[in-house]
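Here the complex is missing one protein chain, while the rest keep their positions.
The block that comes next holds chain A.
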Amino acid sequence: MKDFILPPLNDRDMGTPTKQGAPITLTIDGFAVTVPEGTSVMRAAAEAGLQIPKLCASDNLEAFGSCRLCVVEIEGRRGTPASCTTPVVEGMVVRTQTQHIKKIRKGVMELYISDHPLDCLTCAANNDCELQDMAGMVGLRDVRYIAPANAPLANHFMRQNTSGEANPQWLPKDETNPYFTYDPAKCIVCSRCVRACEEVQGTFALTIEGRGFDSRVSFGAKTDTALASDCVSCGACVQACPTGTLQENSVIELGTPERAVVTTCAYCGVGCSFKAELNGDELVRMVPYKNGKANRGHSCVKGRFAYGYANHKDRILNPMIRDQITDPWREVSWTEAMEFTATRLRALQAKYGQKSIGVITSSRCTNEETYLVQKLARAVFGNNNTDTCARVCHSPTGYGLGQTFGTSAGTQDFDSVEHTDVVIVIGANPTDGHPVFASRLKKRMRKGAKLIVIDPRRIDLVKSAHIKAAHHLPLRPGTNVAVVTALSHVIVTEGLMDEAFIRDRCDWDEFQDYAAFVSDLRHSPEATALLTGVDANELRAAARLFATGGNGAIYYGLGVTEHSQGSTTVMAIANLAMLTGNIGRNGVGVNPLRGQNNVQGSCDMGSFPHELPGYRHVKFPEVRKIYEDAWGITIDPEPGLRIPNMLDAAVDGTFKGLYCQGEDILQSDPDTKHVAAGLAAMECVIVHDLFLNETANYAHVFLPGSSFLEKDGTFTNAERRINRVRKVMAPKNGYGDWEVTQLLANAMNGNWTYTHPSQIMDEIAATTPSFAGVNYDMLDAKGSVQWPCNDDNPDGTPLMHVDGFVRGKGRFIVTEYIATDEKTGPRFPLLLTTGRILSQYNVGAQTRRTDNVIWHDQDLLEIHPHDAEVRGVKDGDYIKLASRSGETTLRATITDRVSPGVVYTTFHHPDTQANVITTDFTDWATNCPEYKVTAVQVSPSNGPTEWQTDYNTQAEQSRRILPAAE
């Protein structure tokens, strides 16, 4: 096996942000250095390899100039300017270490230290403290400020003075946040935390209270604690703090880490890079990596703090089997588990046919693991029965963008948002679902970019601290096509389209047809207002803004795709982007925000039943031949079953066995009763996961999984960026997930011989043109790369469709609104829509097993005060939520975030069973479920429904594990 060298961690703090500008040359301490205009003297020195002492500066924050430690002398200038706030000038001559400066710095440090506890050896920040480092660097040897005998020196760190009197300046620690502690006694009031909360995160939860010696960092009002405040626990303040004032609780408990490995977060599709910091194999903390190109050094509460699930007591570490799902589980060896599984699967194929079994690949596992699972289906099972959770989220993106642009890929990188002038966010809630992207968007908005939100709910982006959307179009769930088509109607009928772009880049004849269609009065905002509930004037204004406001970018999520017309809405979005010429350069584009960490990758890797890796249909013999030659087998030219089809076929009795890796279809897929019936009808369900998830209630084999910390591999994020996942500790269950799949393949005579995931990537590169240039050495050298990466694009492809669309000419497609058949009526008069909350992720399997439950311990139903009042529902009441599919109970929260007639909930908790309510309607093209529209009724309730009680009883029975044999 090859040893991989981790990339050198070049993440030195340069003091102030990087700038763009004409080159300026200056001399610092006799060294000539050339930097862009606008750069600070501090950064110029850092570029030359000289570190100027600093406390309040950090290169992810604008210079502040408060600590006075970074003073320098500049020839021809009076005094000692702060190097962080002084821009470079051509020919400038700077001295950073004169006697005069050194004396000033020592004096500054002496003052700081006089009001700081000297408990360094027992401080959690010991050896990780910039105050300590600076005291050392300036050579501070003595603090002369001593209290006189009877008049104690005013300070912030002593609880009592020497006479035992309480110190009014001393404040107790704030330990309310589960992940970090605020200890005011150690604060030097550098304002880095406050500025990080504003500039990086954009939440403005922190402030400086008081003036002069009374200045204190405060979480909003004086009475607020960290937990009660607006703080979203992103960790930016903790990272910014140069002392132990804001400190991770894990560091307080475990000590400072000694080694760091760069890896990729396993939560949402933003794909943030982190440094996993450890001692031995004990993970101490996760710190966002500033060279990570998706996150640029920022993080959210999930990636930064919510990794404790990997050590949760619920995690299963040994394989288990059982004959019937009514039996208790029996722990067995890996060998026995594999023999049992292989025998059962082969027997099913012998009895019910080659196509009677299949796989579901995981969007949480690595590309390499996903590739192997679909290979298991195609090469070992001998069929195309492979699907992935993208079926239930972004499959319409694949279809819609494929039809219009020629590829399902998102068109931009995340950096692109820095060049955007007008953003449309439709059917997405980035502050909760994709928080790090939301922070980057909010930063751009504070610099003047305009925002149009199209969402039934008033999401946080509509209005929060220092940002406000120009337009919010609160449409009725299910009317996306009508609204987006109406936007195009306004643009075409008012002549605001980019005709030059359309003539140059798109099929002009098809545009003519489209223009005729969309110009019809029935698509006008006035004509559709009754249907969509959107104010026509507001919609017209939004359309004009998007067409004329400069670089226009569209970001969308599952509120677009998870509808009967999901694919049609994606095409409508693509039309809108082409119409306005917003494709093929920085700051524009169509950007699907992917839900899970590797949902992009799982689609790329051939998880869909009709496509081999790289989105190539199985019907093409030349594509099949590549794999037939590589794998030495024959590939079925017919598409396999999609997840809903597998369940239908199971109920019909023709689909009998399923290997489900890292996916919990019983909780996440719609119409739970149908999913349960399908699973119950199968004779061999294999669940490969960290926990006994809900699907495992119907499983015969449980194969323990490994966490993202325990294996090598790659994840591909929403911007097509292939990021390395690095093994920082041995798998607690004994095997990485790729090894488990290989064990199963070999138990079924697959003869696989991979010894490292890099070999799997080499196979992917050899067989998939868009990955041809990808290998681990290259990823280690470059950090990450966006596919396509091949001979034509050796450094990858940050922007798609730059000189032409992948399909040639962009194709406008007529997007007629067709109402979903899921309609409100007397029995079910409200529309339910679903979504995510910041602290929880997907079905909650990971986040529910962390301290994140402090923010969201149950799913709540949001209901408008009017709808609540007529039903006699009060805030916090237990209510029954019923649809034609089923009913469940949960607590209500009354809010005007939702419009009258619309209710909303999350699906993070299995006991809520929100998917008992959702129906079996699906997108016409891809069978993506219509999660976002369900007609429901809400009524007061006393407690769990019969279904919930029965479900919990079954789940409890099913989770029994026999004690290991003596």
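FYI, a residue touches a chain if its C-beta (ideal position, glycine included) is under 8 Å from a C-beta of that chain, and two chains touch if they have at least 3 such contacts; residues count from 1.
In this text, contacts and distances are computed from a predicted model.
This figure omits one chain of the complex; the name its UniProt record holds, of "Response regulator", "FAD-dependent oxidoreductase", "Formate dehydrogenase subunit delta" or "Sugar ABC transporter permease", is "Formate dehydrogenase subunit delta". Within the whole complex, the absent chain has one touching residue among A:Trp170, A:Phe501, A:Trp924 or A:Trp947, and that is A:Trp924. Check A:Thr225, A:Ser464, A:Thr654 or A:Asn793 against the missing chain and you find that the one touching it is A:Thr654.
When the omitted chain is restored, the residue from A:Ile633, A:Val814, A:Ile854 or A:Ile961 that touches it is A:Val814. Considering A:Ala124, A:Met158 or A:Leu641, the position touching the chain not shown turns out to be A:Leu641 (whole complex). When the whole complex is considered, the residue among A:Arg503, A:His617, A:Arg827 or A:Lys874 that touches the unshown chain is A:His617. Those residues of chain A that touch the chain absent from the view are 355, 384-385, 513, 564, 568, 609-610, 617, 619, 638-642, 645, 648-649, 651-652, 654, 813-816, 818, 920, 922, 924-927.
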